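As you look at this complex, bear in mind that one protein chain is not there, while each of the others sits in place.
Showing chain A:
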Amino acid sequence: MAKDSTGQDILELRSMPVETMESILATAKEMKNIVLRDIKKLPTLRGRSIINLFFEPSTRTRTSFELAGKYLGADVVNITTSASSVVKGESLRDTLLTVEAMGVDVIVMRHSAEGAAHFAAKAVQPIIVNAGDGAHEHPTQGLLDMFTIREKKGTIAGQKIVIIGDITHSRVARSDIWGLKKLGADVHLCGPATLMPRDIGELGVTVHARVEEALEGADVVNVLRIQKERQQKGLFPSAREYARIFGVNDARLKLAKPDVLILHPGPMNRGLEIAFDVAYSEQSVIQEQVTNGVAVRMSILFQALMGGKKIEAVD
């Protein structure tokens, strides 16, 4: 089904044009000013409705989208279910059609299946914003990481950016890889071989087995959350060993540039993938990522609904 001519789905950064990314990042700057002021409400999306359709539990992303929508004046409804549509007994298409029939303009969807957002975009007319689909992509997280890096470093081009952790199961890593590479970053990955896709190097990134080697001269380090359930599946022997071999701590960070930036998509396992001191150091921008997340999602909702228009023009 063809989409409305002004709206656009936000499904992945791999295929997103650089101009669209730049437009989202530029508008997010304006949006951040709004997030930080006392009265945040704008009438920009007044009369528009957004449904946060979350098939996986998520406080951070869902709340971020909810506030983003509300700050822009849209009506926002949350539907959260921990079970997949299949387990529930209703097909994903039927769920989407039901939501569509309620007249929503945007469906922000989180789902455990890779490609679920693509499926949704083909199934229904409302604009689909991918809030994470399995281990595929998390484009809004990728954009907020890019926004944060550019805000702090001035540029993304030429930066050595290291992503450490469970790359195999990380949608954040994939969105970061595409987004950052498109804007000229030098992207490096590091993690246990059991959590690193065999052919990920073909995406144009450098893969390191040793964290020290990866951190050497790094401008930015993005530490990924380690899910302890992977240990039960035999992908690494113990949290203790992971922390010892791959944990980002002060000593290891000395290998990076002095002004290295520390990112983490949250929530953190302090003492596992990231040391307490690092998480709360001056180099850490983890809390600012959360603020930036709201600004970027405001920008994305604006971009999705209003196409290429400028925020000033609407206000």
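We adopt the following convention: contacts are C-beta pairs under 8 Å (C-beta built on N, C-alpha and C of every residue); 3 or more make two chains touch, one makes a residue touch a chain; residues count from 1.
The criterion applied here is as follows: contacts and distances are computed from a predicted model.
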{"item": "Identity of the absent chain, which is to be given by its UniProt protein name, from \"Dihydroorotase\", \"NADH-quinone oxidoreductase subunit F\", \"ABC transporter permease\" or \"Purine-binding chemotaxis protein CheW\"", "value": "\"Dihydroorotase\""}
{"item": "Per the touch definition above, residue among A:72, A:116 or A:143 touching the missing chain", "value": "A:116"}
{"item": "Residue of A:92, A:185, A:248 or A:286 in touch with the missing chain, whole complex considered", "value": "A:92"}
{"item": "For chain A, the residues touching the chain missing from this view", "value": "14, 84-86, 91-93, 111, 113-116, 118-119, 134-137, 168-171, 174, 197-200, 202-203"}
